[in-house]
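Right, chain A next:
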Amino acid sequence: MSLPLAVLALPFVSFVLLAVVPPLRRAGRVAGGVSIAATAVAFVCALATWQGHLEGEQLVPWIPGDAGPMATVGLLVDPITNAMLVLVTLVSLLIQIYSLAYLSDEPSPALGRYYTYQSLFAFSMLGLVLSPTFLQMFIFWELVGLCSYLLIGFWYQRPAAARAAVKAFWITKLGDLGFVTGIVMLWAATGTFEFSTLFRMGAAGQLPAESLGLILFLIYLGAVGKSAQFPLHVWLPDAMEGPTPVSALIHAATMVTAGVFMVTRAQPLFALVPDLVWLIGTVGAFTALLAASMACVEHDIKRVLAYSTVSQLGYMMAAAGAGAADAGFFHLLTHGVFKALLFLAAGSVIHAVGTNDMFRMGRLWHGLPHTGIVFIVGTLALAGVWPLAGFFSKESILAAVWGAGRTGTFAVLALTAFLTAFYMFRAVFLTFFGHAHAGGHPHEAPWPMRGPLWILAILTLVLGLAFLASPPPAVEAHHGPGWLGPFSLGLAAAGLALAWAMYQQRAIAPASFSRVLAPIDFAARRRYGIDALYLGLYKGLILGFSKLIGLIDRYLVDGLVNVFSALSLRSGDRLRRIQSGQVHDYVYGVAFGVLLVVVFAHWWAR
Partner candidate 1 sequence: MSLHGYLTLGALVFAIGLFGVVTRRNAVGMLLGIELMLNAVNINLVAFSRFHADLGGIVFSLFTIAITVAEVALGLAIVIVIFRVRKTIEADRLDLLRG
Partner candidate 2 sequence: MTLPPLAQAAIAAFIVLNAVILMVAYVTLLERKFAARMQSRIGPYYVGWPHGWLQPIADALKLMLKEDVVPAAADRWVYNLAPIAFLVPCVLIFATIPFAPGLGVADLNIGILFFLAVSALEIVGLFMGGWGSNNKYALISAMRAVNQIISYDLPFIFTALVPVVLAGSMQLSEIVSAQTGLFGWFVFRAWGLGVLALLAYLVATIAAENRVPFDILEAESELVAGFRVEYSGMKFALIQLGEYAHILGTSFLGALLFLGGWLGPGPAWLGPIWFLLKAIFVFLLITWVRWSFVRIRVDQILAISWKLLLPLSIVLLMAAAFAVAWSGGARV
C-alpha cells in the first residue's frame, strides 16, 4: 500500500512545507512549483496504482476501546478509488499549472497562500477518496469543506467573496450535521465505522432495519449539502466568487462530487432502504431539471456552468436512485474531465475580456480560436454528443433509469438533456459568435493556460474513442433500448437547433419565448425564490428570534440583574452603617454572639 500512501502523502508534505516555511510560501511561484511537483509525482503514483491494480484495504487501530479499537484508520483502494485518485491528481495538476498563469497578477504571498490551500485540498480530497471508514471520511470531508471555504474566500477583501465563502461553509455544514449524526448513530447501532464490516453486516442482514432508514437519510443529507442537491444547492452558484481555477477544481471536478462518491461508496448500504433510494433519485432528477432551467436564463458564464454542474450532479444522483450508482460514478468521472475543461475555458475567456457577463461578449471566435475549439468540445461532451465521453456516461444513466422502469424520472432527465444542450449552446453562441460587444482586442491566453485546456479537450475526445473501442463496465451493465442513443442525440440536436435559432439567427426572439413560459421564466430568473426563502427564513425566523431574545435579555434578564444590584447597593449602603470602625462596637458584637450561643445551648440542652 505504499503507492497509494505516497499519493496521499505527497500533497500533505507540500502543504506542511508551505505552511511552516514562510519564506517558501511568500516566494509565490516557487511555492507553486513545489505544489505542482508534488501533485505531478502523486499523479504518476496514482497512475501506477491504477495500472498495477494495487487494490486492497489496510486498517490500523486508532481510538483504543475495551473490546477492540473503537475506531480505525487506514487506506482502502478499489476500482472507484483508483479512478478517483487519477481524476483528482490529474485535474489538480492541470489546474495548478493553469493557475500559475491565471493568477500571475496576484502578489507573491497571496499566490503562495493559494498553493498552500491547493496542496491541502489535494491531500484532503485524496484522503476522502482513500478512506476505508465513515469516520475518516468525515474528517477529510470536513477538511475539504474547510479548503472550499478558504479558496472561495481567496479574495477575502471582496465582500461578495467573503459572503459566498461563509454561505458555502454554513450551508454545507447544515448537511454535514446530518452526516455526522448519521455516522455516530450508525456506530452506536453497529459499533464500527468500517465500510467492509458494514457491508458484510448488511449482506448478512445484521443491521438494525428500523433505524437504518433514518441513519442513511442523515448520511445522505451530507451528500445533499456537499453535492449541492436541492434544497441545499444555493451555495454553489455563489461559490463562483472564487478564482476560476478553484471553481473548476472544487466546484466542478472534485469536491462537489464527494457526495456522489460517498453515495457510490456506500451503495450496498443504501440499497437496503428502497424508499431512500427512490428519494435520492427523485431529488436528483428534480435538482437536475431545476438547475437546468435556471442555467437557461443566467447571464454569467460561470454561473451557467455552475448550474450545469448542479444539474449534472442531479443526474448522477438520479442514477444512484435508479440503483445504478456505477453509472452515476462513471458520469462523475467523465463529467469531471469535461467540466474542468469548460471552466478553464471560461476562465480563459474571462481572462481575455475581463467580464463574466455573456451578453457583453460575442464574436470571440476570431480572437480566441483555441479557447473556442476546446469550449465547443466541452459543450458537445456535456450535451452528450457521440462519440465524446459525455455521450457514453449520460447514455448509461438514461439506460439505467429506463431499465429501472422509472419513466417519470426518465422523462425529467430527457427534458434536462434537451435543456442542457440548449443552455450550453446558448453560451457558445453568445460568447463566441453573434455580435461583438466587448471592446478591445482579446488575446489568447499564454501556454500554461492553453496547455491544460488542450490536454483536457484531447482527453475528452480520446476517452470517448476509447469507450467506443472497449466499452467500460458501467456501459456494459446498462444497455438501454436501441432507440435510446438516437433519442438522446436528437435531444441534443434539438437543443442546439433552438439555441442556434434564438441566439445566432435571431429567428425566434428570446423575449417571445419568455412570454410563453412567463411563470417559469419569472421564477427561474429569481432562482425559484429559494435564496429568497432562505433569506426570509434567516431574517424572519433567526433574526426575529434573536431580537426577541435580545429584548428578553435587555429588559427581563438585565432588569432582574439591575433590581438585584440596586437591592445590593441599597442594602449595602444601609448595612455599611453597622461598620462603625470602633473596636468597642465589634467587641459588643462578639459579646452578643456569646450570649446567643449560650442561650441556644440552654434551649438545646433542655
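On how the list was made: all candidates are chains of the complex that A comes from, given by their letters.
Note that contacts are C-beta pairs under 8 Å (C-beta built on N, C-alpha and C of every residue); 3 or more make two chains touch, one makes a residue touch a chain; residues count from 1.
Predicted, not measured: the structure shown is a model, and the values here were computed from it.
Undergrad: Taking the stated C-beta criterion, I'd like to know which one of 1 or 2 contacts chain A in the complex.
TA: Result: candidate 1 touches chain A.
Undergrad: Touching candidate 1 in the complex: which residues of chain A?
TA: Touching candidate 1 from chain A are residues 575-584, 587-588, 591.
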